[in-house]
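Below: one structure in structure tokens.
Here the complex is missing one protein chain, while the rest keep their positions.
By letter and in written order, the chains are A, B and C; residue numbering begins at 1 in each of them.
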Amino acid sequence: MTTAAFIGLGNMGYPMAGHLARAGFDVTVYNRSEDKARRWVEEYGGRQARTPALAARGAEFVFVCVGNDNDLHQVTVEDNGAVHGLSAESVLVDHTTASAAMAETLDAACREKGGRFMDAPVSGGQQGAENGQLSIMCGADEVTFERLAPVLDHYGKSVVHMGPVGQGQLTKMANQICVASVIEGVAEALSFARDAGLDAEKAMQVIGAGAGGSWQLVNRHRTMLADDYDHGFAVDWMRKDLDICLAEATRQGTSLPATALINEFYKEVQAMGGGRWDTSSLLRRLRRDKG
Amino acid sequence: MTTAAFIGLGNMGYPMAGHLARAGFDVTVYNRSEDKARRWVEEYGGRQARTPALAARGAEFVFVCVGNDNDLHQVTVEDNGAVHGLSAESVLVDHTTASAAMAETLDAACREKGGRFMDAPVSGGQQGAENGQLSIMCGADEVTFERLAPVLDHYGKSVVHMGPVGQGQLTKMANQICVASVIEGVAEALSFARDAGLDAEKAMQVIGAGAGGSWQLVNRHRTMLADDYDHGFAVDWMRKDLDICLAEATRQGTSLPATALINEFYKEVQAMGGGRWDTSSLLRRLRRDKG
Amino acid sequence: MTTAAFIGLGNMGYPMAGHLARAGFDVTVYNRSEDKARRWVEEYGGRQARTPALAARGAEFVFVCVGNDNDLHQVTVEDNGAVHGLSAESVLVDHTTASAAMAETLDAACREKGGRFMDAPVSGGQQGAENGQLSIMCGADEVTFERLAPVLDHYGKSVVHMGPVGQGQLTKMANQICVASVIEGVAEALSFARDAGLDAEKAMQVIGAGAGGSWQLVNRHRTMLADDYDHGFAVDWMRKDLDICLAEATRQGTSLPATALINEFYKEVQAMGGGRWDTSSLLRRLRRDKG
Partner (left out) sequence: MTTAAFIGLGNMGYPMAGHLARAGFDVTVYNRSEDKARRWVEEYGGRQARTPALAARGAEFVFVCVGNDNDLHQVTVEDNGAVHGLSAESVLVDHTTASAAMAETLDAACREKGGRFMDAPVSGGQQGAENGQLSIMCGADEVTFERLAPVLDHYGKSVVHMGPVGQGQLTKMANQICVASVIEGVAEALSFARDAGLDAEKAMQVIGAGAGGSWQLVNRHRTMLADDYDHGFAVDWMRKDLDICLAEATRQGTSLPATALINEFYKEVQAMGGGRWDTSSLLRRLRRDKG
């Protein structure tokens, strides 16, 4: 029985760890708020550890899925962090959407212990995590990736090796850049359609079938038209991701004018109280003084 | 044999008129530069008229596909324009991407002659016109639309009745709003991927399969990465379309911040000499001082 | 006694016409809503005419100050417009902020009558009009300008010949481009100062004295901090002016990214009900979900 640790049982981590348990892994979990870990163990069996380090001890694969760089730092390299429980030959896999710099830091920390690291941010949302249909973007050396790929297949529908450590995160950032502009475009089109007196639903059908089409348009226009944002990927997460993108772009000297602008619009959504709304709520910003 | 006139044999109009001829319509064509009309008649038969009015005379259906509002005004309501050749019971169908105000003007002019009008801008590009696979967004009364729908099926894969006159154009504008933001987003993502040292092609494969995916990403990233813009939908056309969008948005009081910004970036592409480049050349703007 | 006609007795035109009367001109006024004209005659003497054409008849100098291109068209070249009352040797001076294309149209119309035209948009606001302290940007041939300069001195503190017809308007547009960005910058700085817990008033004192200083910062930060926009230059006017700027920029192929973006923000202010608020109300947009 392969041993695994899973640290961070939030919306994403909880079901991901569950898939491993169901696939027969011997899983030890850690979560900051203990009740979630307790609930998980009740549901899937396995064990609950008191610290990330204890969870990691003896595990071949150590998975992490927490909020941001800071959280990640705490549960890995700081006191009682998972890195301190790593053994040679174990691999730390990070599913958090975090910075590429953080990936490099963790890679160095793991190697110091004789272990390996892989950054493996995901896309596909909570639903993808639950259905085991995530898209996983991996940054690691070839050997580490080959070792992990069959494991990740338990919750990934597409597990791709992007390149060395960090490139998983960089791919995720490129993804978020695409998402931000697409949503703003769909939101502007819907706002325009509304003011112009169009049947917006029908217009989206037509547009979605052609060169203006996108995943967001097809999958989000209906909830956007219903002014329903109580689902999906939260604005607070998007803001974090775009801050990471823009910091990385600054490091590289890449100009991202639309992304930078839309990031500021997301701040306005946060000020509207929309930190937990789905990212498609950019439409609500555009419509707030309209109907 | 149903009689039709086709005015404007450009990249789009030429093959569209051809589909009608092949479907057995008796087509009279008019084109400002006569050689194109001559060439068309050689290829498809039918007749060439010396003015739009003469082409329209006696035709049940009169199609127009020219450049912009101005061009449209000239070939319809000005001297020798198609409207002057209309009879009661004939319908003028406009495939030009033009303003909704222009559609209303033409509707009034047609009704004065006892005829009918339909705005029917298309999307799908030159290739769609050639393959008869256009998406056609129609603005007309119910009866007129029903009369035209089977005719448009000769070159449309999707012919949709959006609502009364003008709503075809308004739908097309909503489409262009989506397109502009999507392309800028893909361009920024690609520029980021390049600077970050990613395998950009592989990154686009992954992103294209998920929530960041779009028609433009899937169909254009390869040519964008090859810095090849010698194809597709020209920046000059996009500029015209976005100017129409923004003027309409101003009329309605709709705020389109990303669209307005990207319109200014397209001006920069025009200044780079890119008026005829494909709209995906926003990437070239981002990369001009890079590699 | 020099004869003059003044058409359009709004916030600007009323006091401007008054300065001419006080300087001894024999002034005939026209205003669409007759009561304003009546009131003016009661205050300053002179005569009230029933149409712009009648006001212009026999006047050496015909001044116009109405809202926009459309209004201007109506009171000049359309039926009963001022141009129809022009004689050879009379000059039409337009103080409306309008397009350069409109200036050219009016110039042609005046020359047809043997008369002359000068575009002379102003800056300095209602207060400047009342105090006779306007800055006036003139587009005309040398001779016409020399003839008018001493007349305009009655309400101008700075009367400058910018070049041929149209260049007055183009200068005014360049001015509005500066104004829009300056105000957005001051608004962002104030919003930042507020959130950062600074003494915003003190910060503006310091900034205003250095390289971040501007007329808007010095003259508007206090009312902005007091959330008071019931004065000054209305957002509706600014929107009109920026639309003119952007249309002209499109004609010239000039990219104005910040201006285009801020124009969209002003649309949001209009949607907030702020059409009549002072242009500095961009701050209210930034603060609407804050305190």
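In the analysis below, contacts are C-beta pairs under 8 Å (C-beta built on N, C-alpha and C of every residue); 3 or more make two chains touch, one makes a residue touch a chain.
Quick caveat, the model's predicted, so the values are computed rather than measured.
J.: Could you tell me which shown chains are touched by the chain that is not displayed?
T.: The chain that is not shown is in contact with A, B, C.
J.: So one chain is hidden, and I want to know which residue out of C:51, C:87, C:135 or C:223 touches that hidden chain in the complete assembly.
T.: C:135
J.: In the full complex, which of C:69, C:107, C:184 or C:236 touches the chain missing from this view?
T.: The single option touching the absent chain is C:184.
J.: Looking at the whole complex, which of C:12, C:72, C:217 or C:235 touches the chain that is not displayed?
T.: Checking each option in C:12, C:72, C:217 or C:235, the one touching the absent chain turns out to be C:217.
J.: Counting contacts across the full complex, list the positions on chain C that touch the omitted chain.
T.: Given the touch definition above, chain C has residues 100, 123-125, 135, 137, 158, 160, 162-163, 167, 170-171, 173-182, 184-186, 188-193, 195-199, 202-203, 205-207, 209-217, 219, 233, 245, 248-249, 252-259, 261-262, 265, 286 touching the missing chain.
J.: Across the whole complex, list the residues on chain B that are touched by the chain not included here.
T.: 257, 261, 268, 271-273, 288-290
J.: Under the stated touch rule, tell me which residues of chain A contact the chain that is not displayed.
T.: 239, 243, 246, 249-250, 253-257, 260-261, 263-265, 267-268, 270-271
Basically, only the chains that are shown with their structure count from here on.
J.: If you list every residue number at the chain A and chain C contact, are more than half found on both copies (same) or fewer than half (different)?
T.: Same, since over half the interface numbering is common to both chains.
J.: Between copies chain A and chain B, what's the superposition rotation on C-alpha atoms, in steps of 5 degrees?
T.: 180
J.: Would you kindly tell me how far, in whole Å, the mean C-alpha position of chain B lies from that of chain A?
T.: Chain centres of chain A and chain B, defined by C-alpha means, are spaced 39 Å apart.
J.: Roughly how far is chain A from chain C, going centre to centre by Cα mean, in whole Å?
T.: It comes to 53 Å between the two C-alpha centres.
J.: Got the chain B residues that touch at least 2 other chains?
T.: Residues 249, 253-257, 261, 265 of chain B touch two or more partner chains.
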